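What you see is the complex with one protein chain gone and the rest in place.
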Amino acid sequence: MPVYSEKVMDHFMHPRNVGEIENADGVGEVGNPVCGDMMTFYIKVKDNRLEDVKYKTFGCGAAIAVSSMVSEMAKGATIEEAQKITPESVAKMLEGLPKQKFHCSNLGAQALNKAIDDYLAKTGKLKADPAKCCPFCDHEDSENDPVCQQGCPVNQPEIKSP
Amino acid sequence: MPVYSEKVMDHFMHPRNVGEIENADGVGEVGNPVCGDMMTFYIKVKDNRLEDVKYKTFGCGAAIAVSSMVSEMAKGATIEEAQKITPESVAKMLEGLPKQKFHCSNLGAQALNKAIDDYLAKTGKLKADPAKCCPFCDHEDSENDPVCQQGCPVNQPEIKSP
Amino acid sequence: MTHVYLDHSAAAPLLPEVREAMTPYLDRDFGNPLSLHDWGDAPRDALEEARAQTAALIGAGSPEEIIFTSSGTESNNFAVKGLSLAQQKKGKHIVISAIEHFSVMNSVKFMQNLGYEISEVPVDKNGFVDPEDVKKAIRPDTVLVSIMHANGEVGTIQPLAEISKITKEKKIVFHTDAVATCGTIPVNVKELGVDALSLAGNPFYGPKGSAALWVRRGVRILPLLDGGIQEGGRRAGTEDIAAIIGLGKAAEIALRDLVDRGQKLTQIRDLLINGLPSKIPRVVVTGDLKKRLPGHASFCVEFIEGEGMLMLLNSQGVAVSSGSSCTSRALKASHVLLAMGYNHEIAQGSLLFTMGIQNKPEDIDYVLNVMPPIVDRLREMSPVYSKFVKAPKGGQGNAGI
Partner (left out) sequence: MTHVYLDHSAAAPLLPEVREAMTPYLDRDFGNPLSLHDWGDAPRDALEEARAQTAALIGAGSPEEIIFTSSGTESNNFAVKGLSLAQQKKGKHIVISAIEHFSVMNSVKFMQNLGYEISEVPVDKNGFVDPEDVKKAIRPDTVLVSIMHANGEVGTIQPLAEISKITKEKKIVFHTDAVATCGTIPVNVKELGVDALSLAGNPFYGPKGSAALWVRRGVRILPLLDGGIQEGGRRAGTEDIAAIIGLGKAAEIALRDLVDRGQKLTQIRDLLINGLPSKIPRVVVTGDLKKRLPGHASFCVEFIEGEGMLMLLNSQGVAVSSGSSCTSRALKASHVLLAMGYNHEIAQGSLLFTMGIQNKPEDIDYVLNVMPPIVDRLREMSPVYSKFVKAPKGGQGNAGI
């Protein structure tokens, strides 16, 4: 079985709505190269609806598919509808994402929301949390996890150079 | 390749001179079941020669072949010649012994010497060292040995029962 | 010449179906399951199928609880070291039985060198651990109890479900070495109540180099092999896919055939267990007569040593093992037999017959025919036997126990 679902592969191979919007009403950028993935979303708003949604993405296959799916889900939606898009709903529409991709590559909803917040701020409204990306994941680190976390740098002692 | 040389197998399958000698001139017993191997050698001496040599052996294939070979080497030899039989010369005559068998199963020369000492003592002479058998070997434990000795009980800490 | 292989605990042949299942992964599907390109797909699927098959064999809650390793020994090292080290803060005391396999024995000795304390629970003359003794051995700083499911030398099957009542009550991690039982008798981790379990593929006709450790979800363990992300980061190193596939297939077949195999092997086993002592005087069956592995018959033949019997049996085409001194590194009698109360002399005469699904009752007839002259011959040579014969009647009882 391939790592990615058919849906993910479809969006990766044929990403929808790639690009930038000149004079966008809102722009949202999340991630950074340390984290591994970066997305910039652009929105055009008309009558409280996302008339157009575009993005640029630096990142793995999942990140690209996520961006594409988010753009499709958001395009034509009302601001309120678009704000309800979550990493979970995106993953679901993509017919699942590999566990280790869920955290870090699933930044699309966040980037979209940041673009919406940007638009709201410009027109006067709410402030968003700064993008928070787990730089270590690949593995959920919960109390109930049966797995040793030794391999995860977050739990590793630092090695000093001489 | 079989573990044992053809010569060892021959002596194991067809051991020479097995048995006891009634009213032997000398009897030598070495080893004990803790150690794994036991041999009792019986000798009959006439005109300073080992007129007859017999033995009984409790032990592995090597121990039996060693006893048989020692009895052959000793039979008809003078006391002095028989005293020169060593574990090394026995192993050589047997076309080699597996490393881990060399220490513990190669008690034949010792048992023979003990029988000779017994005879000498009865007629008036030298005293022998008590039989010394390495109960742990299977592996030489020398300083230069590249091998960790962890597996060897001699280097293991004791485990206490609760 | 007649050839009778009765040493399945040392090595068992691959099942043809297992061999076939492995073949593609030695040839066409050589890829790495971690690869993101197409070459990774087949091995990845196969790996996960094998995980599910292995989980099913032991009734595991989820395939992800299975971690593939390279041998029963590795699984035992991983369990003993990894489960203890993961609980360093809780304490440094481990409880084992006196008859564990060397891979558990020497792993706890390694932990001892790291400052851990070990308690060894005794066994009775049939090789059983008394759950009460486990209870007594547990201390507030105990982090691990490791007691094998069945012993490979004497075949005795331990009352794990009773022991696990105690470990559950005291909330102590309970590992069992089930290398000798998995695929041979029904093993269900829920019924046994254990938290971790070692198994290996070869005992049920899977390939060498295939084994697994099952660790219940929620139980923490540190890796023994540190490195990459294979096996969810719990066991690093490129997977030996062919071996793993073979393990999975063998597990699937074992689960299907478990009852049939067990019945057949128990019958053959009992032919020997009943036959040998009736043909040869002063032969002791070691281990329990009822709660023992099917296909497992172990004896001590008094007054002689095991290797000699083994070699003479070999000259008649019969392959067996001996737990006696000369076959192991330490030239000492088996720690298992000594712990069961046998003296060194008796313990040196141990002989182990392990039967497989290809054995037939005629194989046992053959053994029963060739054995008596072999024993006679060695007894004739034995100084211990001559002493016994010469001793005044009644002066020596059963020297065994």
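When the chains are written out, they are named A, B and C in that same order, and each has its own residue count from 1.
The working rule: contacts are C-beta pairs under 8 Å (C-beta built on N, C-alpha and C of every residue); 3 or more make two chains touch, one makes a residue touch a chain.
It should be emphasised that the depicted structure is a prediction, and the values quoted were computed from it without experimental measurement.
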Worksheet item: Which of C:293, C:311 or C:364 sits in contact with the chain that's absent?
Response: C:311
Practice prompt. List the residues of chain A that touch the chain left out of this view.
Written response: 12-13, 15, 18, 20, 29, 32-40, 56-64, 100-101, 103-105, 134-139, 150-153, 156-157, 159-162
Response to the item:
Omitted-chain footprint on chain B covers residues 1-3, 61, 138-139, 144, 146-152
Fill in: Hidden partner chain, residues of chain C it touches
5, 7, 10-14, 19, 22, 26-27, 30-32, 34-40, 43, 70-74, 76-77, 101-103, 105-107, 109-110, 114, 200, 202, 207-209, 222-229, 233, 236-243, 307, 310-311, 313-314, 318-322, 327-329
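FYI, only the chains that are shown with their structure count from here on.
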Worksheet item: Considering only which chains touch which, how would you classify the arrangement: line, ring, star, complete or other?
Response: line
Fill in: Inter-centroid spacing, chain B versus chain A (mean Cα positions, whole Å)
79
Worksheet, complete the sentence: Residues of chain B that touch two or more other chains sit at none
Response to the item:
Flagged in chain C as touching 2+ other chains are none
